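Note that one protein chain is taken out, while the other chains of the complex remain in position.
Note that the chains take the letters A, B and C in the order they are written out, and that residue 1 is the start of every chain.
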Amino acid sequence: MVQLLYFAWVREMIGTDSETIALPAEATTVAALLDWLAARSPGHAAALADRSRIRVAVDQNFATLATQLAAPREIAIFPPVTGG
Amino acid sequence: MVQLLYFAWVREMIGTDSETIALPAEATTVAALLDWLAARSPGHAAALADRSRIRVAVDQNFATLATQLAAPREIAIFPPVTGG
Amino acid sequence: MTLSAFGARLQVEPFDAAAEQAALLAGRTDLGAAVCFTGLVRADDGLAALTLEHYPAMTLAQMQAIADKAAARWPGVIGTVIHRHGRLLPGAPIVLVTTAAPHRADAFAAAQYLMDWLKTHAPFWKREEWADGTSKWVDAKASDNDAAAQWQATPAP
Partner (left out) sequence: MTLSAFGARLQVEPFDAAAEQAALLAGRTDLGAAVCFTGLVRADDGLAALTLEHYPAMTLAQMQAIADKAAARWPGVIGTVIHRHGRLLPGAPIVLVTTAAPHRADAFAAAQYLMDWLKTHAPFWKREEWADGTSKWVDAKASDNDAAAQWQATPAP
């Protein structure tokens, strides 16, 4: 199982700050996971509509759309950070 | 009358922190004043021996050896400042 | 020697800059320079409040990582970085970077390096509330990214 975490307006549009999922077989990369997630609900679809405004961290390390997913435990999805 | 002020090792070598003098007629520049002062005592001579290590302020403005003395009220003589 | 020359903390409550600096300087007579930077919430254009959201474990880990990087880049500099999160009103202190070093150039440079990173790359998201009742998430800024980029262009000391 993978813990998904959402922050800022991604969290607000999806409507929850976290969910636990079984990683689907086709989600071999960050890009594929986002495609799969966008189909889960209208909120997910809206939050993830513009991929250029989405950033991802896999097990607390920044990832790209091309990052391979090898048994991740925690994936965070959020807007570009705005700093402190 | 002119108030002369001495600081740091200039003060220590001359042996006083200030003295009041009547400006001699020949002391038309800072250089000439230093020449005249150096003849006042062995302490003055020793303090002023190396003019490259002497700085002067006339009425609280930094001066050079060439600065003309026109009715000064306060002349300070000191080593190069070492800052705070 | 402490384990790390720089400490990093995340907290909701205010910080005490004087106490943090005193802790750095305690028992030391080799430190000639202490720099303290405090960032405050500005009431620009009618801002009523600012809420900082963060990613708890990752934000703190990244703050500690950049602090360790500063320690490696400026040996002899020690410091503390404290960032607040939650809802803050205009005028409230939001971030503290305090450094100390034998000489002032290092203390200033390390503090500026840390602030440039914190203002750009630290995993925070800011939500602004306005006097008219509206609110919106802040977009990432280009000028802060430029300030952070200069540190990559400068050769390491």
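Here is the rule we use: a contact is a pair of C-beta atoms (placed from the backbone, for glycine too) under 8 Å apart; a residue touches a chain by one contact, two chains touch by 3 or more.
Only a predicted model underlies this, so the values are computations on that prediction, with no experimental measurement involved.
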Displayed chains contacted by the hidden chain, counting the whole assembly: B, C
Touch with the omitted chain, as defined above, among C:Leu40, C:Ala57, C:Ala72 or C:Ala131: C:Leu40
Sites on chain B contacted by the missing partner chain, in the whole complex: 5, 7-9, 57, 60, 76, 78-84
Missing-chain contacts mapped onto chain C: 17-18, 21, 25, 28-44, 90-91, 102, 104-105, 107-108, 111-112, 115, 119, 147
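The criterion applied here is as follows: only the chains that are shown with their structure count from here on.
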Mean-CA-position distance for chain C and chain B (Å): 50
Centroid spacing, where centroids are CA-atom means, of chain A and chain B in whole angstrom: 76
Approximate Å spacing (C-alpha centroids) for the pair chain A, chain C: 27
Residue list for chain B, restricted to those that touch at least two other chains: none
Shared interface positions of chain C, touching two or more other chains: none
